[in-house]
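Structure in structure tokens, see below.
The block that comes next holds subunit A.
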Amino acid sequence: MPDKPKIAMYWCASCGGCEESVVDLAEDILFVLDNVDIIFWPVALDFKKSDVEKYKDVEIVASLINGAIRSTEQEEMVRLLRKKSKVIIAYGACAQLGGIPALANEFQKEEILRYVYEEAPSAVNPDKKRPQAQFKDDDRETELPELWDTVRTLEQVIDVDYYLPGCPPSSKLLKEAVLVLLSGILPSKGTVLAPDLALCEECPRKDTKPTDLSFTEFKRPNMHNIDPEKCILSQGFICIGPATRSGCGAMCIEGNMPCTGCYGPTSRVKDQGAKILSSITSNISGKTEKEIDAILEGIPDPVGTFYRYGMAGSLLRKKVDF
Partner candidate 1 sequence: MATDIEGIKSVTLETIYDTPEGKLIQSCIQCGTCAGACPHGEYMDYPPRRIIKMLQHGLIEKVFETDSMLKCVNCYACMVKCPREIHLTEVILQLVKEQTIIRLPAVPPELQKALENNYRYGNPMGESGRKRANWVTTSSVPVRILSQNPEPVDVLWFVESYPSYHPRGQDTCRALAKILNALEIDFAILGNEEKSAGECGMLSYESGLAEALVDYNMSVFAKYKFNKMITTDPHALDAFNYRYKLYDFGYEAQHAILFIMQYHDRLKPLLKKTLGYSVTYHDSCCLGRHNKFYDEPRQLLQLIPGIKLVEMVHNRLNSICCGGGGGGMWLDTYFKSQNMERLSDIRVKEAIETGADILAVACPYEIPRFEDALKVAGYDKKIAVKDIVELVSESMED
Partner candidate 2 sequence: MLLDENKSQSGSQGWQPKIIAFFCNWCTYTAADLAGVSRIKHAPNARVIRVMCSGRVDPQFILDSFAKGADGVLVGGCHPGDCHYQEGNYKCLRRFQLFKRVVESFGINKDRLRLEWISASEGDKVRLVINDMVAKVKALGPLSLPKKFSEWDKEMNIIEEKIAGKEEAVHA
């Protein structure tokens, strides 16, 4: 019996939800395990870096990497996986676009470290100690990963073949992706393995959206009730659905929450944040700066709103000047 295809899975700067989504395959995971050999999956099984190093170049059929890249260790590992794998799949919003961790690109590394280790109300650190990259104690010398200044998407660090979007990707998409990989008929490089249509396509509330929408105010879900029947955007809550790929099954909408854009833009859009901003603001009422600004007060944090997942992968990537 020939060896089953070897699959590696790795997480970088991420919450772990992507790993969870693999488990969410439920009984389907058995099908996966029947067909592939998971040779590296640190979150679930005890593998070491050296386990990967021992493989020949491109011996691994596919590596599914989730999380953004922001430390030396992550970079080192993904470079190694790239070398050993035939196909690299950026798994999930963080790997594809930077995800939530990429919101850190709004700040300088020092700002973040200072806050976390010194200023946060929960921090007790009178000596203002910070993690060190190198640590020496008696005879031991330890090297710890170091944070980079910039959070990156996976493709900004290594060559990526496919993208599986989502925060996390739906198990449906994962299953389809695995089937595609196993079929051997690979899509063209750079393909995002999700439908190239915006979420409204599969939104259950599509029909309730009026064709004469004109925003007079914007509301936030934590402060107002959302009508569970009607198009959420039409109620004045920012919903990124129109600028976000479908494929998730409109799960957030099913849960009566607006889409926050985790599946990223369609192939025709370079910058999801700019595009949804353009769409939504074009449809607000008001013709003077004053009227317009009054309505826009309902969007206090446009970057956090429109670049929630896409900052690292956006056209500007991060705050360019401080």
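In the analysis below, a contact is a pair of C-beta atoms (placed from the backbone, for glycine too) under 8 Å apart; a residue touches a chain by one contact, two chains touch by 3 or more; residues count from 1.
These made the cut because all candidates are chains of the complex that A comes from, given by their letters.
For clarity, every value in this text was computed on a predicted model and none was experimentally measured.
Visitor: Given the candidates 1 or 2, tell me which one touches subunit A in this complex.
Guide: 2
Visitor: So in the complex, the part of subunit A that touches candidate 2 is made up of which residues?
Guide: Residue list for subunit A touching candidate 2: 72, 75-76, 79, 106, 148-150, 156-157, 269-271, 273-275, 277-278, 281-282, 284, 286-289, 292-293, 296, 299, 302-303, 306, 314-322.
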